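Note sheet for the following structure.
In this view, the complex is presented without one of its protein chains, the others remaining in place.
Chain IDs A, B and C follow the sequence of writing; residue 1 opens each chain.
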Amino acid sequence: MSEQRDGAPTPEETMTIVAAREVRDRQVLLVGVGPPNAAANLARRLHAPDCVLVYESGAIEAKPVRLPLSIGDDDLAETAAELVSVPEMLNYWVGAGRIDVGFLGAAQIDRFCNINTTVIGAYDDPKVRLPGAGGAPEIAAASREVIVVVRQSKRSFVEKLDFVTSIGHGDGSGTRERLNFSGAGPTVVITDLGVLRPGPDGELELAAIHPGVDVEQVRESTGWPLRVRDVVEATEPPSERELHTLREMRAAVRSAA
Amino acid sequence: MSEQRDGAPTPEETMTIVAAREVRDRQVLLVGVGPPNAAANLARRLHAPDCVLVYESGAIEAKPVRLPLSIGDDDLAETAAELVSVPEMLNYWVGAGRIDVGFLGAAQIDRFCNINTTVIGAYDDPKVRLPGAGGAPEIAAASREVIVVVRQSKRSFVEKLDFVTSIGHGDGSGTRERLNFSGAGPTVVITDLGVLRPGPDGELELAAIHPGVDVEQVRESTGWPLRVRDVVEATEPPSERELHTLREMRAAVRSAA
Amino acid sequence: MTRSTQLSLSEAIATHVEDGDVVALEGFTHLIPFAAGHEIIRQGRRDLTVVRMTPDVIYDQLIGMGCVARMIFSYGGNPGVGSLHRMRDAVENDWPASIDLIEHSHAGLANAYVAGASRLPFGVLKGYAGTDLEERGRQSGAIAFVECPFTGQRLSAVRAINPDVTVIHAQQADRDGNVMLWGLTGVQKEAVLAADRAIVTVEEIVDELAPRPHAIVLPSWVVTAVAHVPNGAWPSYAHDYSKRDNRFYAAWDEIARDRERFRAWMEEHVLSASGDTATVGGEP
Partner (left out) sequence: MTRSTQLSLSEAIATHVEDGDVVALEGFTHLIPFAAGHEIIRQGRRDLTVVRMTPDVIYDQLIGMGCVARMIFSYGGNPGVGSLHRMRDAVENDWPASIDLIEHSHAGLANAYVAGASRLPFGVLKGYAGTDLEERGRQSGAIAFVECPFTGQRLSAVRAINPDVTVIHAQQADRDGNVMLWGLTGVQKEAVLAADRAIVTVEEIVDELAPRPHAIVLPSWVVTAVAHVPNGAWPSYAHDYSKRDNRFYAAWDEIARDRERFRAWMEEHVLSASGDTATVGGEP
C-alpha cells in the first residue's frame, strides 16, 4: 500500500485508479482484498455511486464507510443489505453468475489471462508456496466479466504458468465455451505500466500505457512476445480528485487501524 | 378428527394415544399434520415434555401452545428455537438422519411396511389420485425410527401396493442395507385395531390389540395372511388423563379455528 | 444490474407471465401468492407448466379454471383437510382438461430448485431409491441415477428447475424494490433465484427494510417486478400481517367437490373481481 500523501501518483496508485475507471455504475462487483478492494471502493466514491459491492464472506450490497481491511470486517456486516452463508454466496450468487465484474489478482499470468496463485516452482517442491485458489476459479469461470489487477514484470507475466489456478481464455481456441463457463472471462488486465485487453482469440494485447511508460518498457516486462495494438492509447493521468479520494480513503484506514 | 367430548375413547383416539405412548422423552420427532401431529403434541404434554418437535416447514424445536392445524402455523414459527429454509430442513436435518422418530401415514401399506400415498389404481388412470409423496420417502429412508399411524382395513392393508411411494422394509431381504438407508425404518405400525411390529425379516406381526378388538377382527382387516405373535398383548386402555388431554387439545383448536 | 420495477398486479402478470410459461408460485405453508394466482386466472393464461412443492388450494383453482397443462409438485393435498378435488378431477376425469404430472418428494423438488438457483443442471439426494417415484421420474426425465465417483454409491439426481417466472408474496418491499420476508421462508429464495423473472406481491411498501430475526432479503436486482397487494396471501397468511384462514381451507373442501359450485365461486370471487387487489374473506 502506498505511503504517499501528496505529490505525483505512484505506479500502484495509477494502477488502482485506472482499475476503478473500468467499473461502470450499477454493476455488481465481487471484491476481494488488496488493490481490487481499493479500486471498487474508489469507483463507488467517484463515478459509480450505485455499484453493488458483494464480498465472498457473505455480505451483499455492503456500503462500507471505511475501506475494509479484510473481507470479514464488521463494517461490511453492519452495512450490507443482506448477509448469507459462505456456501450460499458461492453457489447461489458467485457460481450462478450473478456477479457482473469479478476482480482478480495474480502471482503469474499468461498471454491468455490464465492465472496462477498457487505455487512458484514445482508443486511438490515449490520455491514459493502462495496462498492458493480462494474464490478465484469460480469468479473466473462465472462472473460476467473479470478485471485482473497485477503488477507487470517478467516474473509475473510468464510464458507458461507454474500452476493453472484459474482459467482465463485457456489456450485461445474456445476453451471457455468447451468448459461451459457462463462468463466472458477476463476483459482487461490493468498493471502498473498500462492496460492490456484480450484480442478476438483471447490473447492479451497492449491497449494503453500509463503516463511516463513507453511501449518498449512494457515489452521488456512481459515474459512472452507481447502483441501491441496499432494504436496504443495514453492513459489519462490520475486526476486531482481521483488521487485525493484514494489517498484520503487509505489514510482513514491507517489512522483507524 | 373425533368430535367426541366425553365418554369412551373412539378407535381414532385410542390410535392417537397409543402412538403418543411410543414417543420417548428427549427424542427428536418429525411431525406432519393429522394423527401424528396430535400424537406428538400429546406425548409432549404427557410423558415426553422434553421431546423436540421438528416440522418440515422449517421449524426446529417448536413449542406450539395450541395443536397446529397446518405445519406452517405461525405459532410454530413464533415458538421455534430456529427457523430454517425448506431445502436446509430436508438436506441438513431430515436427509442427514438427525430425526429420531418420523411419523408417517399411509393410504396403503404392505406386509413389509412399504407405503403408498400416491394413487389408488393405475398411475396413468387412477381410481383415486392421492396427495403424493411429500417428505415421506426421505423420512422413511433416513429417520432413526419410523412410526406408522394408519386405520386398518383390507383396503389399506394390501397384498400389493398400487404404487410404492416410500420404502419400509422393501421385500424383506435386506433391502434397506442394499439401498444404503441410514435409518432403521418402520419399527411399529399403530392402527385403530392394534399394534403391529416388524419381525426379524421386516414382515409385520400383530403384537397388541386394543380394548374390545379380537385377533380375528384384525386378521379380517388385513389383506394378507397376517402373522400373529405367540403372545399378543392387550393394549392398556387410554387413561382418563390421556383422553382428557387429547380432547382438551383438540377442543382448543376447534374453538380457535 | 437492473433494479425491479413497481407495477400494479395486473400489469405485472400481463407483462411477465405468458401462455405456455413454466410458472412457480411458491410459499411453503405460508405467504402463498393467492392474489397473483387469481390474476393469472383472470387474465386467462393457458398451457402453463406450474411448479409448487405443495399445490394447495391455489393450484386447485388454476387447474379447475383450465390454466394448467402440466404440474410439477411434491404434495398435492389440502393441508389439514384432505384432497384437492379440482386436481383430482383433472387427473381422474380429465376435467376441465387432462394435466400431466411430474412428481417429486419434497427433498427432490427442493433440490431441483437449489440446483436451479445455483445454475447447475442437477441436484443430488439419497431419497427415491427403490420407489416407484424413481421409476416414474426416469420416464419423465425428472429423476435419474448418479454414481458417487468416490464411493461408488448409487444416488438419485433430480433435473434442475428454472422457471420462466417465479411469483412469491412477501411482507415488505422498500422503494428501491428490495424485498424482505420473514417467518417460515420455505423455498422462496431458491425459486426466485432459479427463475428468469420474479414477481413479488407485498403487504406493504416501506421506506426502509429494518433487519429482523429469521428474515431474508432479496435485493432489488434479482427481482423483476414488485406489486403492492395487501392481504395478497389470503387464505394463506403473512406472518405479522394476517392469520391463516383455516375456516376457508376447510370450506374449500365442499366448494371444490362440485364442478358447478367451484365455477360459481370462482366467477363471483375471482373472475368478477378487480385485478389489483386481493380476494379476501370470500367464504360463501
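What we mean here is this: a contact is a pair of C-beta atoms (placed from the backbone, for glycine too) under 8 Å apart; a residue touches a chain by one contact, two chains touch by 3 or more.
Note that the structure is a prediction, hence the values are computed from the model and not measured.
Contact with the omitted chain, checked across A:Val128, A:Ala184 or A:Ala234, is made by A:Val128. From the options C:Val146, C:Ile205, C:Ala251 or C:Leu271, the residue with contact to the chain not on display is C:Val146.
Interface note for the absent chain: among B:Gln27, B:Asn41 or B:Thr191, the touching residue is B:Gln27.
Think of the hidden chain as still there; on subunit A it touches residues 33-34, 56-59, 69-74, 76-77, 83, 85-87, 90-91, 94-95, 118, 123, 126-138, 141-142, 163-167, 170, 175, 179-181, 257.
On the side of subunit B, the interface with the absent chain consists of residues 26-28, 52, 60-61, 81-82, 91-92, 95-98, 100, 182, using the contact rule stated above.
Although one chain is not displayed, subunit C still touches it through residues 119-126, 141, 144-146, 148-151, 153, 155, 157, 159, 211-215.
Here, only the chains that are shown with their structure count from here on.
Of all chains, the one whose Cα centroid sits at the greatest distance from that of subunit C is A. Inter-chain centre distance (subunit A to subunit C, centres taken as mean C-alpha positions): 41 Å.
Here the spacing of subunit A and subunit B, counted between their Cα centres, is 57 Å.
Chain centres here are Cα averages; for subunit B and subunit C they lie 28 Å apart. In subunit C, 114, 189-190 are the positions where the chain touches two or more neighbouring chains simultaneously.
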